[in-house]
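Below is one structure, written out as structure tokens, with a few remarks after it.
For this view, one protein chain was removed and the others were kept in their places.
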Amino acid sequence: MSSSITIRDIAADDFGHWRRLWTGYLEFYKTEVPEAVYETSFQRLLNGNDQEFHGLIAECDSTPCGLVHYLFHRHMWKIENTCYLQDLYADPALRGKGIGRALIEAVYQAADAAGAPSVFWLTQEFNYQGRMLYDRIGVKTPFIRYNRGQA
Amino acid sequence: MSSSITIRDIAADDFGHWRRLWTGYLEFYKTEVPEAVYETSFQRLLNGNDQEFHGLIAECDSTPCGLVHYLFHRHMWKIENTCYLQDLYADPALRGKGIGRALIEAVYQAADAAGAPSVFWLTQEFNYQGRMLYDRIGVKTPFIRYNRGQA
Amino acid sequence: MSSSITIRDIAADDFGHWRRLWTGYLEFYKTEVPEAVYETSFQRLLNGNDQEFHGLIAECDSTPCGLVHYLFHRHMWKIENTCYLQDLYADPALRGKGIGRALIEAVYQAADAAGAPSVFWLTQEFNYQGRMLYDRIGVKTPFIRYNRGQA
Partner (left out) sequence: MSSSITIRDIAADDFGHWRRLWTGYLEFYKTEVPEAVYETSFQRLLNGNDQEFHGLIAECDSTPCGLVHYLFHRHMWKIENTCYLQDLYADPALRGKGIGRALIEAVYQAADAAGAPSVFWLTQEFNYQGRMLYDRIGVKTPFIRYNRGQA
């Protein structure tokens, strides 16, 4: 089913595809970001710094069809870092082929390789399509997110 | 009401009080951490590295009565960092005096000073006491947390 | 899309189809009921008493393919009754054809006709397929259900 999906690290010449896919993701969350964020975040994905997000691209038949971003950061409760998976997206035209699962599993592998196997992500309670996958590949916790009001 | 509460950065000689307060916090979450985590996490709180958690201590009449930890990390959607408030605790014997509110507001100020004014935190859906405060000082989002199963 | 779906009141000779469909519903909730409940509940559906549940059958190309049960009962906050929609089911092999929507809309019409236009139902938070429909045809409330423990 997911036999034609390849997951690889994001590369410098992915900007166009990455921009297209990430815009689809942001539109799902009914948001948009200024051009400076596209440029800065993309450069950070590539710079190899430990503090930065990493990015993976899914290719379906050699065409980028999905992406995921993940960040390692400290966790007070353990020595090793934790892995925060922030953005997950698959081309809607290619849903149901296992792109999302393949991307999450690739993050799991990257987390294992980094010695930070705890991976978590946040999703809206009403993201039914996403949660159908997440319930199979992860575990729902009772934790909910609060934001500072004005920020 | 909160007139006798002082908030200050955690200091090297706070280990005993910090250990006591943080243990209370961990017990609230029905968890515990090995001694190496106490030692490592405390050293990290003090080392001043940008990647590390920071810590604040609340003092009630000159005695440590609460703590909070917070971390700045990247956020794909913006240039500036976001601020993740991970642990918040007030001595149960002194609840209702505004310790929690004073600690969160101090994190807000630290986030403003760092140019990373977005602050967020996670709490269990059934943490009623906490949420009574959070609803006044923050905004509930529809985001829920998933964890990788085995990690 | 739902052109071939017909909604009609349940009738005395529907027992076989009703039993099959309702069993599918109960299996979705990982439960089962004794034979006496099938028999008693079916007789009650048919007896026309105001205190009893009513039942509707959806037919797809003349074959029963879905059902819904609804009950009018008192509500302290208003003169007229409220309408409690308890069981909604569509044959899984025929999902996506609008059976669920047609059944709920038929209950809305029955409620209007009865002068009790308020309709509500309960669903599990993780019933994603159902909620995709309910979000379009109804409004999520912040109400959650508690049960007596031992009952």
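Structural remarks
Think of it as A, B and C in the order they're written, each chain with its own count starting at 1.
In this section, a residue touches a chain if its C-beta (ideal position, glycine included) is under 8 Å from a C-beta of that chain, and two chains touch if they have at least 3 such contacts.
Because the structure is a prediction, the values reported are computed rather than measured.
Though it is not drawn, the left-out chain touches B, C in the full complex. When the missing chain is restored to the complex, the residue among C:11, C:33 or C:132 that touches it is C:33. Chain B meets the missing chain through residues 125-126, 128-129, 131-132, 135, 140. Counting over the whole complex, chain C has residues 26, 31, 33, 36-37, 40-41, 44, 50-53, 69, 71, 73-79, 84, 86-87, 108, 111, 117-126, 134, 137-151 touching the chain that is not drawn.
Note that only the chains that are shown with their structure count from here on.
Common partners of chain A and chain B, by the touch rule above, are absent.
Per the C-alpha superposition, chain A sits rotated 180 degrees relative to chain C, a value rounded to a multiple of 5.
In this view the innermost chain, defined by its CA centroid being closest to the centroid of all protein CA atoms, is A.
Remark: chain A and chain B have CA centroids separated by 26 Å (rounded to whole angstrom). Centroid to centroid, with C-alpha atoms defining each point, chain A and chain C lie 39 Å apart.
Taken residue by residue, chain B touches two or more other chains at no position, since every residue touches fewer.
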